[in-house]
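Every protein chain except one is present and positioned as in the full complex.
Up next, subunit A:
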Amino acid sequence: MTLTLENITKTVGGETHIDDVSMTLEPGSFNVLLGRTLAGKTSLMRMMAGLEPPTSGRILVNNADVTGMAVQKRNVAMVYQQFINYPSMNVYDNIASPLKLQGVDKTEIEKRVRETAELMHIEHLLDRLPQELSGGQQQRTAMARAMVKDCTLLLLDEPLVNLDYKLREELREEIPNLLAKRDTIVVYATTEPMEALLLGGKCAVMHEGRVTQFGPTTEVYHNPAYVETGLIFSDPPINLLKAEVRDGALYLASGHQVSLSGHLADLGNGNYTVGVRANHLSVEQENAQCVAMQGQVELAEITGSETFVHVHFNDVSWVIQEEGVHNPRLGEATTFYLDPNRLFAYDADDRLVAAPPSEIQNGKAA
C-alpha cells in the first residue's frame, strides 16, 4: 500500500495545527516523524489513521481517496505514548482482541497471538493482567496488539517516551528488526534526533505544523535544509552565528575571518547564518585551517563518555562536545577550534546553501 497525503491542512478553532502537508509513504517503508512537542506529529498521525478528518486536502491509499473513511475500515494500528491495554483482559486476550473483532477463527488467533508474543518476548506473561506488568512489558503488549493484525499502516506515537532509559534502549534496538520483514508502512513519531538516527529509514522533520524536509534519515541529518531543521535534528541543537560574505571571505559576527574554500567556495556576497554541530567543535587544533575562538564557560554537562561544555561569546551560547570527563571552571575563558570545512551555511531566508560533504561530517577532520 502507498499512502499519499495531498495538501493536508487542519485548523482547530482558528488555530492551524497542520499546515499544507504533502508526502508519499512507500509500501514497507519506515518513516520517522521528527519534531518538537506540539509540532503536529500526533495530529498528522491521527489524520493518517482516519481518527479525524483534515480540514482540507486529501488522503489517498493506492491512489484511491480515503479521506472520509472511518478508521475501522482502514486496517491501521496505533501504539501510544501511554500504555494502552484493556485493563480487565489478560495479555493473551489483549493481543487477541483485534483478531476477535475481525472474526478470525480460534485456532488461527491462538497461533498468531503466540507468534507475536514470542516476537515481543512476552510469551511467558500471557495470563497476566496489564496492571501486573512493568511499563516495558505493558508497552510490549500494546505493540503486540498493534502488530498481530497485519495492518497496512502502523503508527507509533512516541512509544518509548514513558519507559525508563534501559528499557527504551532495548526496545529501540528491536523495533526496526521487528518491522523489517513486513510490507506495512510504519510511521514513528519522536522528539529525539538520536532515536531518529538509530531507527533509520526515512525522516520527515516537522516544525509548527509543516513538514519542512522529508527524505532518507541520514541524508536529512547531513543536509538540514533550514536553520530550524538543524536545530531540531541535532542534539544538542546546532550552534548558530551570523556571518557575512564580502571581499572573497566569510566574516563571522565574532570577528573571525574564514576563507571561502571547499564547500563554501560558491557563496556569493551577502548575509548568512552559519551553523556547526557540537561534535564538530574541538578544544584541540586539528588542522591549520581551524579558527581559534574564545568564550566563557557557562556550564559543563558531563554524561560519562562525553562532556558538553557551554561557552558564551558575542551574545551567543555554543555547545562543544568533548570526549571524556572534563571539569572546566565556570566563568573561565576557554579557547576552542572551529573547522571551516564543517560549517553549514544558511542564506538570509534561513535556507541551506552549503553543507559539508557527508564524509567530512562523519569522519574526523582532514
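Methods note: contacts are C-beta pairs under 8 Å (C-beta built on N, C-alpha and C of every residue); 3 or more make two chains touch, one makes a residue touch a chain; residues count from 1.
Quick note on the criterion: contacts and distances are computed from a predicted model.
Look at the chain that isn't drawn here: its UniProt entry, checked against "Fe-S cluster assembly ATPase SufC", "Oxidoreductase", "Sugar ABC transporter permease" or "ABC-2 type transport system ATP-binding protein", names it "Sugar ABC transporter permease". Touch with the chain omitted from the figure is made, among A:89, A:197 or A:260, by A:89. Which of A:129, A:167, A:283 or A:316 touches the hidden chain is settled by the complete complex: it is A:129. When you scan A:72, A:294, A:335 or A:358 for touch with the missing chain, the hit is A:72.
Interface residues of subunit A facing the missing partner chain: 46, 49, 51, 71-72, 76-78, 80-82, 84, 86-89, 97-98, 101-102, 129, 132.
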